[in-house]
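Excluded from the complex is one protein chain; the other protein chains are retained at their positions.
Chain lettering (A and B) follows the sequence in which the chains are written, and residue indices restart at 1 in each chain.
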Amino acid sequence: MADAVIVVALLLVAGSATAAVAVRDPARQALVLSVLGVALAVLFTVLQAPDVGLSQLAVGSALTPLLIMLAVRKVRRCGRTGDETR
Amino acid sequence: MHVLPYLVAAYIFLAGCYGLATSRNLIHAVGCLAVCQSATYVLLLAVGYRDGATAPVFSDLKPGSRPVVDPVVQALTLTDIVVGATVTAMLLALVLQIAKRHGTVDPDELRELRG
Partner (left out) sequence: MSRRLRLWLLAVGGAGVTALLVAAGLDLPSFGGPSHPYGDRAVRASLARHTANTIASVNFDQRAYDTLGEMGILFAAVLGCVVLLRQARDEHRAEPEPAEVARPVRRYALIVLPVALVTGIYVVAHGQLSPGGGFQGGVVAATALHLLYLGADYRALERVRPIGLFEASDALAVCAYLVLGLTGVLAGTAFLANTLLPYGTFNTLASGGIVPLLNAAVGVEVASAVVVLLAGFLDQAVEIEEQQGS
């Protein structure tokens, strides 16, 4: 029973990782990375690692996607003002 | 089942590497690097797992009543997650500077070093 849960969690993580790499738009990739973070947190909890799951949930689902979206916004603004002054 | 987690970790790492090498956007490449890092976390925790064991935290468990999983790999992974996120932040700051100075974040257009 525990084995089946671990296998399902592993497959979820593999699927979200593939999606995170396949999505080419960085803004959408940030959301998929958030899903990957949640899937990883589930996997870590099932593997009896609540400390690591807590850390991954806080960092991977909130912090990293937020930083990526802020970077995307800044790069878009840079590109836009560059086009206006050209 | 005996080797599935290790193979899944290898697959995630290779998928991240593929995304990193074929990326057309530096921010997407940084995200793929984060995927590579998560592959190492999966591998570490899979190495430390023990069948029928529970978490190595004794606040609600009498010590010695149940077997516990390996705490050393969990300690390694725990600090790695937070530190990996800050390194990702620094890489994104570098990408922002590149966007400002060169006007593009496409690695194919950045190949030549311009004076």
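As a working rule, contacts are C-beta pairs under 8 Å (C-beta built on N, C-alpha and C of every residue); 3 or more make two chains touch, one makes a residue touch a chain.
Because the structure is a prediction, the values reported are computed rather than measured.
Check B:32, B:69 or B:105 against the missing chain and you find that the one touching it is B:69. Within subunit B, the residues in touch with the undisplayed chain are 1-7, 9-10, 13-14, 17-18, 21-22, 46-51, 55-60, 63, 67-75, 78-83, 86-87, 89-90, 92-94, 96-97, 100, 108.
Against the chain not shown here, subunit A presents residues 50-51, 54-55, 58-59, 62-63, 66-67, 70-71, 73-74, 77-78, 81-82, 84-85.
Just so we're on the same page, only the chains that are shown with their structure count from here on.
Computed centre separation for the pair subunit A/subunit B is 10 angstrom, with centres defined by C-alpha atoms. Residues 2-3, 6-7, 10-11, 13-14, 17-18, 20-22, 24-26, 29-30, 33, 36, 40, 43-44, 47-52, 55-56, 59-60, 63-64, 67-68, 71-72, 74-75, 78-79, 82 of subunit A are the ones that touch subunit B when the two sit in their complex. The residues of subunit B lying in touch with subunit A in their complex are 1, 4-5, 8, 11-12, 15-16, 18-19, 23-25, 27-28, 30-32, 34-35, 38-39, 41-42, 45-46, 48-49, 51-55, 57, 68-69, 74, 77-78, 81-82, 85, 88-89, 92, 95-96, 99-100, 103, 105.
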